[in-house]
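A protein chain is absent from this complex, but the other protein chains hold their places.
So, subunit A:
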Amino acid sequence: MIDYLLDPAHWTGSDSIGTLLVQHLIYTGLSLLVAAVIGVPIGLYVGHTGKGTFFIAGVANALRALPTLGLVILLVIVIAPAFASELAFVIPSLIVLVLLAIPPIMTNTYAGVRAVDAAAVDAAVGMGYRPLKVLFAVQVPCALPLILSGFRGATLQVISTATIAAYVSLGGLGRLIIDGRAQNDYDQMLAGAVLVAALALLVDLGIGLIGRFAVSPGLTRRRIRATAAQPVLATTATA
């Protein structure tokens, strides 16, 4: 397996490991982006207004119950005739990945906003914040840890599930596994599996790091380095 990964021949050409890796990341990023564009606003709306909690629970459960592989194949059969190009395979796979990513993103966004201290929200409204300001100045920053953990869960699921895109003759690290299986090349399969796992871990680490910088220490309860000796205004440079 190590030999497979170190063989320079596997790192060049149109289906090199590097290309597959980039393809994998593009599928993942694209699916997450679309899922966020759909899931975050719905989660925010329902969390902020309290309307439609029933919708969130229902949709999330329904989406989670979908059999991923079956859906990809079904969509390929339905959609493929409409496209001549490789899009015939890309689009069904992306749809499935998006459907997979929406529940954790949407429910965590909703739950995060709901979990914000009711007194803080009451104070914000009572002191004269308008609704959108309540949402973006108080509810979203306070919900950020949960929202990010939703993204984390979604990312892991999408990265691992994107391997099945290869099943419908698409790129990504799944190629190594599917092709390796076809050729009985177990080194190649193992290399693919290890790469997918490593990629998932790396991206997870990355989101964790983003959280460290994006989430207020007032929420994570991390002790910030004592700066009491400096003047007050200098120590609070960030809002």
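One rule holds in what follows: contacts are C-beta pairs under 8 Å (C-beta built on N, C-alpha and C of every residue); 3 or more make two chains touch, one makes a residue touch a chain; residues count from 1.
Here, contacts and distances are computed from a predicted model.
S.K.: Per UniProt, what's the omitted chain called: "Aerobic carbon-monoxide dehydrogenase large subunit", "Cytochrome c-type biogenesis protein CcmF", "Ger(X)C family spore germination protein" or "ABC-type quaternary amine transporter"?
M.R.: So the chain that does not appear here would be "ABC-type quaternary amine transporter", according to UniProt.
S.K.: With the missing chain put back, one of A:2, A:22, A:123 or A:182 would touch it. Which one?
M.R.: Of these options, the touching residue for the absent chain is A:123.
S.K.: May I ask which residue of A:142, A:158, A:176 or A:195 touches the chain that does not appear here?
M.R.: In the complete complex, the chain left out is touched by residue A:142.
S.K.: May I ask you to list the residues on subunit A that touch the chain which is not drawn?
M.R.: Against the missing chain, subunit A presents residues 117, 119-130, 138, 141-142, 144, 215-219, 221, 224, 227-228, 232-233, 235-236, 239.
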